[in-house]
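This report refers to the structure that appears directly beneath it.
Missing here: one protein chain of the complex. Every other protein chain is in place.
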Amino acid sequence: MYGTGLAKGLLLTMRHFVESYVDDIRYGFRKYHHATDNFGIRQGTKTKGVITVQYPDEKVAVPERFRFVPFLIIEDEDHPTRAGKDWCTSCGICAKVCPPQCIWIVRGNDPNTGRPVPEPEAFFIDIDICMNCGYCAEYCPFDAIKMDHDYELASYDRTTHHIHDKEKLSKPNSYWRSIAPTRAYEEMLARGTWEHKDAAKEARRGAASPRRSAPRPAVEQPAASAPAKSEATGPAEANAAPAPTAEGATPWTEDEAKREERRRKALERKARRAAQRGQ
Amino acid sequence: MDNPGLAPEKRLDATTVEEAIAYLRLEYADVVSTDDREGYQGLIVDSKRLVQIARVIHDDLGFDYLSSATAVDYLGAGDQMEMVYHAYRTSGGGALVFKAQTDREKAEIPSLTSIWRGADFQEREAWDLMGIRFPGHPNLKRILMWEGFHGHPLRKDWREAYYEEDQKPFDNRWPGGHVHRAEEKNVFGKNVTYPPDIDLGRLMDSSETAVYQSLGLGVDVERIMDKDGFETNELVVNMGPHHPSTHGVFRMVLTVDGETVTSLEPVMGYLHRNHEKIGERNTYLHNIPFTDRLDYISSMGNNHGYVLAVEQLMSLGRKYNPPTYRCEALRVLMVELSRIVNHLWAIGFWLNDIGAFFTPVLYFVQERERILDFFEAVAGSRMMCNYMRFGGLFGDLPERLKSVSNLTNDRVRDYNTMQFLTEMINERIPRTIDDLERLLTQNEILIERSVGVGVLSREDAINYSAAGPLLRGSGVDYDIRRADPYSIYPELDFDVAVEAEGDMYARYRVRVTELRESVRILKQILPRLEATAGESIWADGKPGAYAPRVPHGEAYGRVENGKGELGYYVVSAGGRGGSSNPWRYHVRAPSFINLTPMGIMSRGYKVADIVGILGSIDIVLGETDR
Partner (left out) sequence: MEVNLQELNKTEFPVPAELENNIAITSLSELYNWGRRNSLWPMLFGLACCAIEMIATAASRFDFSRFGFEVMRATPRQADLMIVSGTVTKKMVVPIVRLYNQMPEPKYVMAMGACASGGGPFKEGYNVVSGMDKYLPVDVYVPGCPPTPQALLHGMIALQRKIDGQSIANGDDVPWYGVGTAEPTPVPVLGPDIIDPRQMDMIRRQAEAAATDIASIGIRELPAATQMVAARVTADAAAESETSPVSQDALSFVLPTGAAPWAEAEDIREKRKLRALARKALRATRRAAAAEEE
């Protein structure tokens, strides 16, 4: 009969409409409460309704492999020997594999000898060209450049904001471990140590002479167990990894504070290293 | 199409490709020779008698489907221009590759549009980008750039405004990489160069008039004369390039008589991003993420075609490890998932075009998001997957599709990968397809809008080199996964979707069937993934090099992508050790070539049907314009 097809379709739309609200009823007022596990279900394969993510009050967390713009890893502040030091050795591979060629690296040179030192003097990524392909992170032999998960980068002015220099690119190793614990763990296995390759080598060399053997294992032990634990306990643990923020604070204020903090740290680091160089 | 004149025991159109080549060599020894350059294949035909030989290839030998026709500039390596044609039989089998060469300065090769109409746009592209003239072509105008643009950009000696070096990686990035923006180095602060003889006083924007002229209209658009000089009531209507139903920045110039379309001229190039020029500067590896941006709805399929082409080339060399079984299975998994995404998107937006505004799209996007979540967790990005590598993949499936909280208010999800996949493939996607059918297949309005509209006959579909659902919707049983199989498709059990009617509804039904067949394939992939769990995705256990050397030669890798046959023609012209950058990198884009029959498909239908017909072809502009 003419019209049955239409009616069937309309029934289906009706069903979709109702299904979206079944979910609301199921969770009641706790729908957007972050403590319940309902988000995973609502955004998973099980849900039937059409459900909106209430950005910015709730955000879909990104998976570990997610790639946005790259960042450089530097050693944590509390690292005993290499605090604030770059992991990057300015080998230039990332600049070579970068498809749109948006990485610029100035290789560091020892001011006294003029020989290259394994540390970049300057490092730039033009995020107006970067295609977020992840090659730099994939092919970096020192695990020194990684893809960031922070996608909230909108700005009013690209001339000053969109070429990321080394200061803006640098983030501590612990940050990488917090945003991608599993991958950091896999990389550790591949490297054989939580330390930077060179540092590990040096430490091995140092271990022969008794002077510098102490710090390495002390760092390695707790760090090695952390991601293993988070694997076992699942999302709750991972959720807790970055510093939790006070509930109710708007994301912008928080974000800004975080960035402010990061900047301050970077400046401090810089100052300290300048002082070290000066010595 | 048998051949009474020659009548050997075996019919000519049933010979193998090798036999066909031998036959041509024998019969036309004076104008046909084998291409014996290292790693090359096929025949070189004297361009003076190209049309005659092509007719033999088409009529007698039965290679009725011209897949790709493209030009290569051999500057410094013979200094000639070369047109490369890949012809296939719709009954299946490999390619008959033939080439015609011409001088660089006065490049001229006879047009083959009289034999394969599908050569139309491809020859126009070769004229536009390479500057080869095609005598006999009915409308040899620029197609991607505008009329009046200076030079033919794909020629090897043509340099763009931001030219730095011939090949990447550029030297000034490391070790002395002082950052600059390219526009800062250009006097005009923009991506432009002007020929020294530019005369601003007599500057005219000729790009528009050219478009109208190619329709047979005078420059004066107000008064339209038909061919005999009578004034008619026809009206020229421009749709696009920012029309909401042209699926991007595509433009059609219609001549309408009342509501009826009398002629239609597709105008494209509004998203011409110079993919091929950049691709020739890039290294082989650099091109993979660029292929993502061709058909950005199904980037996995684009990756696949390109890695197949380069793997073909690499297999010519000594050190080559074919991908492992698990790698192939993962590739097929990804490609079929993107086919589902692609068809859902295509059907959704086609419905938008014919009036079912946004309800179906919203349902399908909801499903697409689930699949994209999977891509994001596995490959790192929702759309630009950049997942495949030569001889392998970016990475194996992660054990869990887990997200990690990183920003404030982040909500975390955590699923078991295989369980997620199983649920998607066994429950969610089939359910969506059922819903789709229930919503649409019997819908009376849909049927009335689409049955008998936009008809493309079987002969035309083949002759115009239509591909994918457009070809199969016209009753041609041609699916590259079956006709010229690659990867592990031979061992998978699925049917090729064919509908004979050739109208919009037939294409819709082909897509729905393909959705179901994709699910069927995915269901076979799941046990294969489980069986190979733990196996490496790399033949030698470790990821490939970042700068592979590719041996000298040419390759044409083609896959059945959601939109149709996606082919990559890659030429490697390295020295003895091979090359690290392709000499020529050409994309045979289904969305581009499928537009060739757009004109004949829409003639005689109403303006409101045109958007539907375009939607039923399913184009994506990233690929059309490249």
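As written, the chain order gives the labels A and B, with residue 1 at the start of each chain.
Throughout what follows, contacts are C-beta pairs under 8 Å (C-beta built on N, C-alpha and C of every residue); 3 or more make two chains touch, one makes a residue touch a chain.
Everything numeric in this text was worked out from a predicted model, so none of it was measured.
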Which of B:114, B:186, B:260 or B:321 touches the chain that is not shown? B:186
Contact residue for the chain not shown (choose from B:384, B:404 or B:537): B:384
If I consider the whole complex, including the chain that's not displayed, which of A:45, A:89, A:132 or A:193 touches that chain? A:132
Interface with the undisplayed chain - residues on chain A: 50-56, 59-60, 62, 68-69, 99-101, 126-132, 151-162, 165, 167-168, 252, 255-256, 259-260, 262-263
Note that chain B touches the absent chain at residues 144-146, 148-150, 153, 159-164, 181-200, 203-207, 241-244, 248-249, 269-275, 277-278, 281, 289-290, 293, 296-297, 361-362, 365-366, 368-369, 372, 382-384, 621-622
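Keep this in mind: only the chains that are shown with their structure count from here on.
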Expressed in whole Å, how far the mean CA point of chain A lies from that of chain B is 35
Given the complex with chain A, which residues does chain B contribute to the contact? 164, 168-170, 173-179, 181, 282, 285-290, 293, 359, 362-363, 366, 370, 373, 376-381, 384, 386, 394-395, 398, 401-415, 420, 423-424, 427-428, 435, 438-447, 543, 546-547
Going by the contact rule at the top, pick out the chain A residues touching chain B in the complex. 2-6, 8-9, 12-13, 16, 34, 39-40, 43-46, 50, 53, 56-67, 90, 92-93, 95-99, 101, 103-107, 116, 122, 124, 126, 131-135, 138-139, 147, 149-150, 152, 163, 165, 178-182, 234-235, 238-239, 241-242, 245, 249, 251, 254-255
